[in-house]
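A protein chain is absent from this complex, but the other protein chains hold their places.
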Amino acid sequence: MPADAAVPSASPPLPTVPAPTVRARHASVAAERPLVVVEGVTKHFPVSGGGFLGKSEVVHAIDDVSLTVREGEVLGLVGETGSGKSTLARLILRLIRADTGRITFDGQDVLGADNRQLKGLRRQMQIIFQDPFSALDPSMRLGQSIEAPLAQHGIGDRASRQVKVDELLGQVGLDPSYAVRYPSECSGGQLHRVVIARALSLGPRFLACDEPTSSLDASIRAQILNLLIDLRDELGLTLLMISHDLRVVRHISDRVAVMYLGRIVEIGTRDEIFERPLHPYTQKLIAASMPERAGDRHSLVQGEPPSPINPPSGCRFRERCPLAIEACKELPPLEVVRPGHTVACIRWQDAAATW
Amino acid sequence: MAEVGGAMARPLVSSLSVGARIRRFHWAFIVGGTFFVLVCVLLVLTPWIAPYDPADQDLLNRLAAPSGEHLFGTDHLGRDIFSRILQGGRFSVSIAAIAVLITGVTGTLLGAISARVGGILDDLLMRLVDALLAFPEVLIALFLVFVLGPGYGTLIVALSISGWTPFARLTRAVTLEINTRGYIEAAEALGCSRMFIIFRHVLPNAIGPVLAQGFLRFGHQLITVGDLSYLGLGVQRPESDWGAMLAEAQLYMIRAPWLVIVPGFAIFLTALSVTLAGHGLRQSLGRRPPRLLGAIPAKDEPAT
Amino acid sequence: MSLSGSPADRASVPPVATSATSPIAALDAAPAREPLIEIRNLRVQLPTRDGLVSAIDGIDLTIGRGEIVALVGESGSGKSMTALSIARLLPPAAKVVSGTILLDGVDLLKLTDREMDRVRGSRIAMLFQQPKATLDPTSRVGEQVGETLRFQRHVGRRQAWARSVELLADVGIPEADRRARAYAHQLSGGMAQRVMTAAAISGEPELLIADEPTTALDVTVQAQILRLLTTKVRDHGLSMLLITHDLGIVSTIADRVVVLYAGKVVEDGPTARIINEPNHPYTEALMRSSLLIPLADGRLYAIPGGTPPPGEELVGCRFRARCHYADELGIADRCAAVEPGLHACESDAHHCRCWAVEDGLIQVQPASAGSLP
Partner (left out) sequence: MARFIVRRTIFLLATLFAVSVLAFVMPYFGEGDPARMILRARMGGELALDPAVVEAVRRQFGLDQPIPIQYLRWLEAAVTGDFGQSFTNRQPVGGIVLRALGVSFLLALAALVLATIIAVPLGILAALRSGGRRDSVIVTLTQGLVALPEYWLAPLGMLVFALWLGWLPAAGWTSPISVILPASVLCLRPLAYLLGVTRASMITVLESPYITAARSRGLSQFLTLRRHGLKNAMVPVMTLFSIWLAGTLGGSVVIEVIFNIPGLGRVMYEAVVNADMPVVQAGVLATVGLAIVINTLTDIGYAALNPAILVGESNG
């Protein structure tokens, strides 16, 4: 079920929110051209049953997820541990293979790509991980780390690659002397810049950022977010920003998708999601992490996310949902309920009334 | 991007050598390593520095006590013990070294590949390792001697059959740990080849522990070689190594204790030196700043 | 270098709702609470590759009875070290170089190991960041909850177990008698932190030290655990030292906030004041960057540079290199040469370590009264 295909256009920004001005240019440029299209993708991980006698259980990491990332936009993906947001990013980059479904990048089939095609796709899609300390090989100098993918793709000769490394370092705000350092000689913030430089080395169009700031201190976090926005503006990147930190997502995203236990429960423009969240889970999430937005209207959500091994039938949030009714045992469809706003909740109208 | 602009002005002061990861070698590595190198040099130079022909008998001068003429005395046939120690060492050390080299390389590669590939291959390999763990080395050697007859080659085969398992286990464990690191997934995402990942990421990071293990195994193999030779199943006469010398000496133990003491000491010291070197290497590798509950980051942003 | 604006431009941090139990005016006027913990001039050093390094460099900290104090700072600022120092659980390599930690007037640093054993659990209890890792994987959680009772109060095994089950039920664990028999790996992070809470309050301590108790948890669970902690602390009249890097958490539950920077207290005062009218440039900068409030040009405010590397010789104000006021006000030389003291601001309850604030060079603009509850 293509979630956003039917939506005519992104709704204009709501007047109540001071829109960040820098990105206005891109918001209009962000045409309807879909860059990454995920359709009905499912991924289950076996947790046991290696060999005989093993009764197999599976983690429902991703269940029937459809999603479109449009060229030039920043799509925020939020959700808690076990919601499958990181898995989704890895599926898009084919670091792991989806069980079923279709993933295309700029019209090119990702799931069915052979090794040669995959290598081509790798030059267009990149990912940045959470922990910069683990993302760089401690036995390699930073310059070598940045150069290695260029060499692997047979780009340039050694000398031109060195020039490119210095250029990339400059792009992320580091001077060329960092090329000869080892990771152990740098701080987390600096390493994060190097990781970003390496991801940009192949000139990707799409960058997935998996919790890019959650291991950083507040002051460094702001530096890295600024850098990502600058790079996006400069290079015209499309970003998938995965985070459990709603403040980060709210700041950086054009559109936001909310995941819960392997399913997308709500997608909409940034302002739609943060100003009028329609799914009870989204509401609880915003209330919990940005108390100043929700005030006291929203009580805490009860209980903890159920195990993804045996997720509840129907709406997966229903066991914790204050609005749950008998009909929630049926799987709610993702419906476009407002322009630029899609939600999977049969009681979204009642939920909207509580906000 | 302006935020760290000031950092550029900062002069770069850092140790940029490859040894940057090991700030200082542990004393045990230096002591053990030096002694072992010395032993190796002596053994290589044996033909030129041995005072006597190790096979020359001097029946008038049997079981002579250590003296200026015979540094470690003579044996029951009047042969010079010092020369025989040098000669025998060439066998003991070379057999152990070859066995460690063979098992080290095979075990390391098998372990790394098994952990990278995973799945059924990995499962089977680990089951094999488990099974081989149950085979006592000396027993395997006995069995092989039974099948192939004693000799230099049998010894090496016997030591190699199960000798690779510690390397495979270690490398597999290290590789599995490296597998969880972000740089491996990043390399995959960047389209780096499998071979690149194994040879450029996994092995360089595993090599330290493997080397340390190699030293420790060397000591172990040296002792096992002696073990088999002592039983008469290893190096055959007229050649003899340290273990065989010990066995021959036992009859004259009471009259000439140095016959027992000297070859044993040779094995002990050589084994000790490599063990110390391995231990020291492991310490130097493992010497990270103490983990203090995240109290202090390694180093932080340079102040601007 | 883009700076946030002129010194007069300070009120751009929006007011944040503070807990209803601590109206700012009442706190300022309230008589000082009877102190439970008084830390004076605490210095702790750690061995690193670069030699001995001060992790804590002369911290003064007071926690009153029944008070919730939040200790805030970035990684490496010495928060956890302070917590571990109070419980005397520093790693063996760490050395307390000087200072006193008074619990009800008794210096904990002078107690024998056995005496200290009796203080832990019965008078001081702790919560940690990784709740699942703080539970022994080989021991049933009920056993662990009952340990303080068994080994401090000498309650029998069976009674201790029964009490554990009660405690587990009390911290909101469903089917407590069944869960008591579980092992750590069978619990979620939130459940594990509830178990740790049950264990912590089992000995009816006077002080609860919570070291980043919710950092590793999901947002929705974080809020639950925080609520649980505040309820328990208030119900039992405990004092709490809450260690966090998240200023958002602080505003809702703490009475008082202490801000650490590079091993030193740079500001402390009532929560509402610290949040709404931070005096120290670092506190202000931390507030801005934590809340991710965009500047006029749409970018985020970021504190330039980073914390000074451990082991660096520090002269003068530690924050000077990252502080734009020092340059704009033309007092950089002084800031670089002489370290400012911790001086009282408008009220005795509020202290700040900054030359600019001490000399009145920065005009602190109070948030409008209407924005406070």
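By written order: A, B and C. Residues from 1 in each chain.
The rule is short, and it goes like this: contacts are C-beta pairs under 8 Å (C-beta built on N, C-alpha and C of every residue); 3 or more make two chains touch, one makes a residue touch a chain.
Just so we're clear, the structure is a prediction, and the values are computed from it rather than from any experiment.
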Only one of B:Gly88, B:Gly111, B:Gly182 or B:Gly219 touches the unshown chain, namely B:Gly219
Full-complex touch with the removed chain, picking from C:Asp60, C:Asp117 or C:Glu339, is C:Asp117
Where chain B meets the chain that is not shown, the residues are 28, 123, 127, 130-131, 133-139, 142-143, 145-149, 216, 219-220, 223, 226-227, 230-231, 233, 243, 246-247, 250, 253-254, 257, 260-261, 263-265, 267-269, 271-272, 275-276, 279, 291
Had the left-out chain been drawn, it would touch chain C at residues 84, 87, 89, 92-93, 113-114, 117-122, 124-126, 128, 130, 133-139, 144, 147-148, 151-152, 183-185, 196, 199-200, 202-203
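To be clear about the criterion, only the chains that are shown with their structure count from here on.
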Greatest Cα-centre separation from chain C belongs to chain B
Note: chain B sits from chain A at a C-alpha centroid distance in Å of 48
Dist(centroid_CA(chain A), centroid_CA(chain C)) in Å evaluates to 32
Where chain C touches two or more other chains simultaneously, the residues are 75, 302, 306
Touching two or more other chains in chain B are residues 2-5, 7, 297, 299-301
In the complex, the residues of chain B that touch chain A are 1-5, 7-8, 12, 14, 16, 20-21, 123, 180-183, 185-193, 196, 200-201, 204-205, 297-301
Listed in rising order, the residues of chain A that touch chain C in the complex are 18, 20-23, 80-81, 187, 189, 217-223, 225-226, 229, 244, 246-248, 250-251, 284-285, 288-289, 291-292, 295, 300-301, 304-305
Counting only contacts in the complex, chain C reaches chain A at residues 14, 16-17, 74-75, 188-191, 218-224, 227, 245, 247-248, 252, 285-286, 289-292, 294, 297-303, 306
